[in-house]
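First the structure, which I've put down as structure tokens, then a few questions once you've had a look.
On to chain A.
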Amino acid sequence: GAGAGSSVSSSGAFSAANCQGGTLRVLDSAKNDKGFDPAVLYTSGGGAIPRLLFRTLTTRQSVPGANGTKVVPDLATDTGTPSQNATMWTYHLKSGLKFSDGTPITSADVKYGVERSFSPQLAGGPPYLRDWLVGGADYQGPYGTGAKDLASIETPDPSTIVFHLRKSEGDFPYLAAETQFAPVPKAKDTGKDYNADPVSSGPYTIAGFTKGRELDLVRNTHWSRSTDQQRLACPDRIDISLGLSSAVINQRLSASVGQDADAITTDTSLDAPTLAKVSADPALKQRVVTGKFPQIFYLAFDLKKAPFDNQLVREALSYAVDRTALVNAEGGTQLAVPSTTFTPESLTAAHQDYDYFPAGATGNPAKAKQLLAQAGHPNGITVPLAYDTDDVNTGAPAATALQQAFAKAGITLQLQPLSDANFGSTVNTPATQPALTLTSWGADWPSGGPFLTPIFDGRQIVSGGGNFNLAQYDDPAVNAQIDKINQVTDYAVAQKQWAALDAQLGKLALTVPLYEEATSVLYGSHVKNAYLDQWRGWYDIASVSVK
Partner candidate 1 sequence: MDSQTTSAGTGIGAGGGAAGVWSRLWARRGGRAAVITVGLLVLVALTAPWLAALEGQNPNSFHDTLLNSATGGSPNGAFGGISAQHWLGVEPTTGRDLFARLVYGSRVSLGVAVGATLGQLLLGLLVGLAAGLGGRWADALLSRVTDLALALPTFFFSIALLAVVPQSFPRPLLLGLILSGLGWASIARIVRAETRVLREREYVAAAVLTGAGTWRIARREILPGLVAPLATYTAIVLPQNMVAEAGLSFLGLGVRPPTSSWGQMLSTATTWFQVDPTYVLIPALTLLVCVLAFAGLGEALRVAFDPKAAAPATRRRGRTIAVPPPAPAQPGPTTGEPAARAAAAAVTTLPHEKGEAQ
Partner candidate 2 sequence: MTHPVLQVEDLRVTHPGPVTALDGLSFELAAGQVLGLVGESGSGKSAAALALLGLHRGTRTRVEGGVLLHRDDRPVLDLNRASDAELRTVRGPELAMVFQEPLTSLDPYRRVGAQIATAYRLHTGASRADAKRRTAEVLDRVGIDPGRARDYRHQFSGGMRQRVLIAMALALRPRVLVADEPTTALDVTVQAQILRLLDELREETGMALVLVSHDVGVVGGLADEVVVLRGGRAVERGATARLLGRPEHPYTKALLHAVPRLDAPLPERAAPPADDVLVETAGLRVDFGSVRALGGVDLTVRRGETLGVVGESGSGKSTLGRALVRLQDPTSGTVRFEGLDLASWRGRELRRRRHELQMVFQDPTSSLNPRRLIGASVAEPLRVQGGRDEAELRAEAVGLLERVGLTAAHADRYPHQLSGGQRQRAAIARALILRPKLVVCDEPVSALDVTTQAQVVSLLRELREEFELTLVFIAHDLAVVRSVSDRVAVMRKGEIVETLAAADLTRPQHEYTRALLDAVPRLDAVAAR
């Protein structure tokens, strides 16, 4: 990772032993008006703020650098024991674990937490559980009269929990880091209202919460460092301001006046103007950290629609791309890095370099024209391009940059902006899906599995919405290959195989990889031990200190 070198804060000596005290301020643009229901949250690696409230069976390792992509035990004693073909996973809970109300955490609480994420009232979490667990497809959650529990999760004793999967999933320990695996005491479950005041199992608990405005966290006195190796929990209080404009957040962090000196943000990276300002100010530069969340921005073709059923046309588009303009449109080299591979470089283990259709830095329109002519379009083509207007990254700047570059190759892009509210429902439903979409895919955990499976596994094509295999690519051989890799429980081995699969698929030009995003973030001048982890490319609040 390019940002690894500068990924640790440099503001004075930091000692984990006596970092406790003070109030950390967090300035976020997210409103969190859905609150914090572990069943509904869709986070990577437990998220930033949720990780302070919820402990999960496993979690990400909180260290700077490449080791940050490692999954480590949290509530559980290890990252899980797989059965022979990785269809059954067994966890044992540590002893002495308690909720913030003092009651002990049992395996039944974990099971209940997973079960309630199946209830339609609490929809919104990641789809894997429903797909992987035996009986998951039909399970409706624990609510309502006549509701049953989910038989494929067993709790033979209060500290043991066993998951039965319907197929091999070597990545299960990574999934177990999601908030759906946080314990929820059934007695305190208030269903839809739970999100405003969930029972904490993490180092902090909610003292005050106004959705959309502010969230105040104070220490959970029943949490102790002795059972938790991943969270330092330095500040005594964490005051989170929600719903701020991102321009204001960047202004406040760079000014770092008064209480803002103790401030960080969990969701607002530097925008281009601030970056330009920072570049000219060495003092400010000191307070910037960079990192990457493995996410690829790419052009998705619908292979079922002409002219993209023709590989030559897809190749032509691959050649025509001007990645320099795209990178500039995103705010320059500090905010985006060109990528010719689908699995980005930041997904280190699962990345293998290739560039089958070399477009150079600014595109090769001549080659593209030639390919188009070859494909029977000597006068160029006109195609629509759908993009998400509300997404700062895949939004208008990138779309217009593409439009300009493609114009040189005789490809006319008709921009088709979709608002955030419509983007998902339009693009991810095959019936309404546009032929060409500018979109992105990020890993739910740092592995090739969640990166490639939803996009290229033919069995993942769904007709009624929620379809991410936009190419609608279905090759039995590839499907079998995916199944085979999923059985591998050795992380390193599995990643090598995913990387090879990516390189193999790349030859077909099923997508045009464009760039991956880099994150640059400011933090207040008093903040210590602020680094971006490699799993999510963001701060781990649990390790930041203001003392």
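How were these candidates chosen? In short, all candidates are chains of the complex that A comes from, given by their letters.
The rule is short, and it goes like this: a residue touches a chain if its C-beta (ideal position, glycine included) is under 8 Å from a C-beta of that chain, and two chains touch if they have at least 3 such contacts; residues count from 1.
What you are looking at is a predicted structure, and each value in this text was computed from that prediction instead of being measured.
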item: Identity of the candidate that touches chain A (this complex; choices 1 or 2); value: 1
item: List of chain A residues in touch with candidate 1 within their complex; value: 247, 270-277, 279-280, 322, 324-325, 327-335, 362, 389-390, 396-397, 399-401, 403-405, 415-419, 421-422
